[in-house]
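Just one protein chain is left out here, and the rest sit where they should.
Right, chain A next:
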Amino acid sequence: MTDWQLALDSFWPLFWGGISGTIPLAVASFALGLVLALGVALMRLSRNRVLSGIARFYISVIRGTPLLVQLFVIFYGMPSIGITIDPWPSAIIAFSLNVGGYAAEVIRAAILSVPKGQWEAGYTIGMSPGTTLTRLILPQAARVSVPPLSNTFISLVKDTSLASLILVTEMFRVAQEIAAFSREFLLIYIEAALIYWLFCLVLSSGQNLLEKRLDRYVAH
């Protein structure tokens, strides 16, 4: 018989694992990853072949290797060459690098989706390329990139469960501990799954709000 009392008792530890582990890990990694991705996207769009080559190579490596392997290389591999990084920073570094690779392609496509006439209009009103980018191009690219970037973020929230394998105390690691102790694997893992789902539902509605706000200046 299902132990409802156990489910109830473990809700707060799991939820708290999400609030104090999963979410901060995802938010910090996503924020850093986006900054990285913008830089990589601009390098990729650069006419400088060295810069765009580096960006291409980086994106290729990140997208061509498993996230779990990236995580293990940083946490378990780096100590071999004398670089020891704690679990939390390791996880944030790995996830940021990963987001950086994926989101760079999203941002690059979004920048390219803004008509060339907008660059020209910026030029003719006297703007520098940098100002044109920040004032005219990126705000328009942002609207286009919200749906795909939201996907990236929601994937990331779930992928942070991998950090349990490098000893980060996030929701899934809490679940593993409760399950091992109580032997109620099905109950606890389903409960954890439901809480991940809850988080993702909240994030999806946040995405909808953001899209509505950014869509205010286009015809429907």
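Criterion: a contact is a pair of C-beta atoms (placed from the backbone, for glycine too) under 8 Å apart; a residue touches a chain by one contact, two chains touch by 3 or more; residues count from 1.
Quick note on the criterion: contacts and distances are computed from a predicted model.
Undergrad: UniProt names the one chain left off this complex as which of "Methionine synthase", "NUDIX hydrolase", "Glycosyltransferase, MGT family" or "Amino acid ABC transporter ATP-binding protein"?
TA: From the choices "Methionine synthase", "NUDIX hydrolase", "Glycosyltransferase, MGT family" or "Amino acid ABC transporter ATP-binding protein", the unshown chain carries the UniProt name "Amino acid ABC transporter ATP-binding protein".
Undergrad: Looking at A:T22, A:Q70, A:N98 or A:Q140, which makes contact with the chain not pictured?
TA: Here the residue in touch with the unshown chain is A:Q140.
Undergrad: Considering the whole complex, not just the chains shown, which residues of chain A touch the missing one?
TA: Contacting residues on chain A, toward the hidden partner: 115, 117-118, 120-121, 123-127, 131, 135-136, 139-140, 143, 216-219.
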